[in-house]
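The structure is given below, and queries will be raised subsequently.
All protein chains but one are shown in place.
Take a look at chain A:
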């Protein structure tokens, strides 16, 4: 009987989501989960997945990192991200016509390794989206309404923990309030086009060159953080700006574009167990740096170093609905294998 009731509520809820805006149907929303333990399904040793976590429902949505190539922002202006979760890199050519770009324009990049994510590439940071806040500083310049301003980019789709695929040439323009993507293999003389319509329920609309529009992120209000691998940075004196773009596994981004904020708390200041609503006022939650959790929650994992979580810290997050959670990671591994970390969390204050 109870199950049936629950089912009905769920159906009603999903219909509700389907039919009307969230904010208009708060009655349908179940209470946020008060605490939980989640083992993230990263897919194991080769960490193939992005796992989007929803603390309120205690659910996770997994998508293969390699599933998409470009993310088109649903925000007010026209911005496009490349797939940092495979270590993709892009290079801006001076051309505005796809047919003017071929292997000749890529020759230097091929021989110098300038478009490959390696620790030998001292300029890699100049060819990737800003890892901390990609929309703020995307490698593909914001798509201009002036067609002639939109350059052709050479794109390495990324092969970090992903299949190596041929480089592409792409160009994105605006057309009737939509994005228009032109893409082709580097040496092709014809190209494909794809029109992309923004969707305000989502942070981004995701596109794969092979499959067109693909589902990746849940709706922007339905996830709090994503566990994945991806491009981040590490200080390195020889690299441009002293910063080396470096591919990390076990990266955690909180949903900065969906209104989620987060902050790190050290056990030495207040322990996870003792942390309660009264401690919230002293915190400054970060809204513009998705690397706030990043790789800070873990250590080791290099050659001859056991991977480990950092026991001395935990995180406080506020979701888009104003619920405050404390989150602490329990394990970087399962049975010693990376790619299935786990964490526990508890509601500190309901929104």
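Assume a residue touches a chain if its C-beta (ideal position, glycine included) is under 8 Å from a C-beta of that chain, and two chains touch if they have at least 3 such contacts; residues count from 1.
To be clear about the criterion, contacts and distances are computed from a predicted model.
**Student:** For the chain that is missing from this picture, which UniProt protein name fits: "Sarcosine oxidase subunit delta", "ABC transporter ATP-binding protein", "TonB-dependent receptor" or "3-isopropylmalate dehydratase large subunit"?
**Tutor:** In UniProt, the chain that is not shown appears as "TonB-dependent receptor".
**Student:** Which residue, A:99, A:120, A:137 or A:211, contacts the hidden chain when the whole complex is considered?
**Tutor:** Among A:99, A:120, A:137 or A:211, only A:120 touches the chain that is not shown.
**Student:** Give the residue, chosen from A:34, A:112, A:136 or A:211, that touches the chain omitted from the document.
**Tutor:** If we include the chain that is not displayed, A:112 is the one touching it.
**Student:** Which of these touches the unseen chain: A:247, A:275 or A:315?
**Tutor:** A:247
**Student:** Which parts of chain A are in contact with the chain that was left out?
**Tutor:** Contact residues on chain A toward the absent chain are 45, 47, 110-114, 116, 118-121, 160-161, 229, 234, 236-238, 241-242, 244, 246-249, 299-300, 302-309, 311, 328-338, 342.
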